[in-house]
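Have a look at the structure that comes next, please.
Left out: one protein chain. Kept in place: all the others.
This part shows subunit A:
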Amino acid sequence: MDSVITVKQLRKQYGDVDAVKDVSFSVGKGEIFGIIGPNGAGKTTTIEILEGIRKRDGGEVQVLGMDPEKNRRNLNARIGVQFQSTAIQEKIKVKEALDLFSSFYPNNDNLGDLIEKLGLDEKMDVYFEDLSGGWKQRVTLALATLHSPEIVFLDEPSMGLDPQARRDLWDIIHYLRDRGSTIIVTTHYMEEAEKLCDRIAMIYGGKLEALGEPKQLLEDLATKYLSFYSRDADENILSRLPGVISLENTEGHYRIMTEQLQRTSYHLFKEGEERNWTIEGFQFERGTLDDLFVHLLHKEETA
């Protein structure tokens, strides 16, 4: 696959603080690429350096074969951007905003389709300030993509959206990709990254902690979970079972992270039989990106 974005050893400092430290990755044409991490991890800084509105302190960045810092003007016509805090003029009507932004681009033949896909027809005469969060999001998304950009940058697009609006957003993002755009999206919702992204870069404290397909990352992590209910199990004994990495207990619901599912299970039931514990609702669980994330964080803290 051709890469449309290449980042090598990217560095950015604010005063003495390293916001981004030696981050490298590349994004292929047509990918939905997620940059994920907690708030303040350096996601926005990274994406804004790619967009060309933030200067980097070191490393190389190429977007569509150009250095965004030097060629922002040229790049602007070929990328689409949605900021984290979505704001346009409060008293502007939706149709006026679309009309205004259309006048900035020579090519916006797909606007009609986009309006239909986003369901904006019914909101054309509404002032931006009167729209709900989800609709505001759709409007700014339309403004970011009405010129069919080659790359679309979305910074925390699902922040503050209800679950339904979030699902609709994923649907729209897939539509944009199918239309030919490469998507770069930041999020701190792991579930979103897992369901939406082809590949993810996990950033924590400005450092790249993991890079790859969500499924692959979870498998590489080699951490599996088993869970069950028990009223009489002993936490101390459980945590010393072979293979156990960590253990959570919420009012008798146990969730055990283990490297060896089979072995830990065997010993769990063995101890249970010997000590007369009642074990109910036992099941194996796959780890989620959330778990991976907590795991990385944990590693960071103990290192």
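Everything that follows uses one rule, which is that contacts are C-beta pairs under 8 Å (C-beta built on N, C-alpha and C of every residue); 3 or more make two chains touch, one makes a residue touch a chain; residues count from 1.
The definition used in the following text is that contacts and distances are computed from a predicted model.
Chemist: One chain is missing here; what is its name in UniProt, given the choices "Protein arginine kinase activator", "Transport permease protein", "PTS system glucitol/sorbitol-specific IIC component" or "Fe-S cluster assembly protein SufD"?
Modeler: Result for the unshown chain: "Transport permease protein".
Chemist: Pick from A:Ser3, A:Ser24 or A:Asn76: which residue touches the chain that isn't shown?
Modeler: Residue touching the chain left out of view: A:Asn76.
Chemist: Which is it among A:Glu60, A:Asp99 or A:Glu259 that touches the chain not included here?
Modeler: The missing chain is touched by A:Asp99.
Chemist: So which bits of subunit A touch the chain we can't see?
Modeler: Residues 14, 51-55, 72-73, 76-77, 79, 81, 83, 85, 87-89, 91-92, 96, 99-101, 103-105 of subunit A touch the chain that is not shown.
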